[in-house]
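These notes concern the structure reproduced below.
The complex appears here minus one protein chain, its other protein chains still in place.
Let's turn to subunit A:
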Amino acid sequence: MKNPHITQNIAFFFLFLATLLIVVPVGFIVFVIIQKGLPAIDWQFLSDIPRHGMRAGGIFPAIVGTVYLVTGTIIFALPIGLLAAIYLSEYSKENLLMRLIKLAIVNLAGVPSVVYGLFGLALFVIFFKFGASILSGSLTLGIMILPIIITTSREALESVPYSFREVSLSLGASKWQTIRNIVLPNAVPGILTGTILGLGRAAGETAPILFTVAAFYLPQLPSSIFDQAMALPYHLYVISTQVPNVDEKIRYGTAFVLLALVLIMNLVAIIIRYKFRKRKKW
């Protein structure tokens, strides 16, 4: 009979190997982008417009475009997402409607990103005649990150102990007063975490903005929400596949800026979550 402890050691070795097969490439990817991208970063790269058919110059318009898009996305998605989370955690009962809403959220999260792009094109660009614009792109990205904001905000709201609500209600506060003055303030860190994670996702997505906002090249910055804009992820796609002979340095530099932006957002979210957990009084 085989020794079960030897079997265990072999099995654990393979489990460890599987883990390495994921973690090592992740480390490699981040390392390569930092090693080759960081030297490309200087003030000129960050503040200049692309020049010579995007083979020189900087990526300033793409950074600005992404900032505009992310801002527009949050203005649209946060209020709806937060109110939806309040509905799910404070008002709804376990019934068929609740089940349907949850299923809809799961599905919204699973819709392929390029299908969001099609939807944004059909509804915002063509049907509402917003054209390819920051407005169309932000609304499309907003709907895409709704599930993230709803799910995380709802968890944050539900983690506020029920006794907090009971005390407030017993002091004569109405349901809405209780939510606004007791539940929401205690859930702010969780809501913030979810919002930042959603923004990180919106900043990095390419497919939803392909047909709704992204411009191949714009010499000037957008001046209104009805203008097209360049965006970092689309710019990276363009200089990697559409424009021949782009200096490797520029490509790695763009990838570095995009990755840094997204990872910093995620890091901030993780830090907020961690600090909040440590400080939690209940």
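We take it that a contact is a pair of C-beta atoms (placed from the backbone, for glycine too) under 8 Å apart; a residue touches a chain by one contact, two chains touch by 3 or more; residues count from 1.
In this section, contacts and distances are computed from a predicted model.
S.K.: Just go with whichever of "Amino acid/amide ABC transporter membrane protein 1, HAAT family", "Phosphate transport system permease protein", "Amidohydrolase" or "(Fe-S)-binding protein" UniProt uses as the name of the absent chain.
M.R.: "Phosphate transport system permease protein"
S.K.: Looking at the full complex, which residue from A:40, A:62 or A:86 touches the chain that isn't shown here?
M.R.: A:86
S.K.: Taking the entire complex into account, which one of A:54, A:121 or A:229 touches the absent chain?
M.R.: Considering the complete complex, A:121 is the one touching the chain left out.
S.K.: Could you list which residues of subunit A touch the chain missing from the display?
M.R.: That gives, for subunit A, the contact residues 4-5, 7-8, 11-12, 14-19, 21-23, 25-27, 29-30, 32-33, 79-81, 83-84, 86-88, 90-92, 100-119, 121-123, 126-127, 143, 146-147, 150, 174-176, 200, 203-207, 210-211, 233-234, 236-237, 240-241, 248, 251, 255, 258-259, 262-263, 266, 270.
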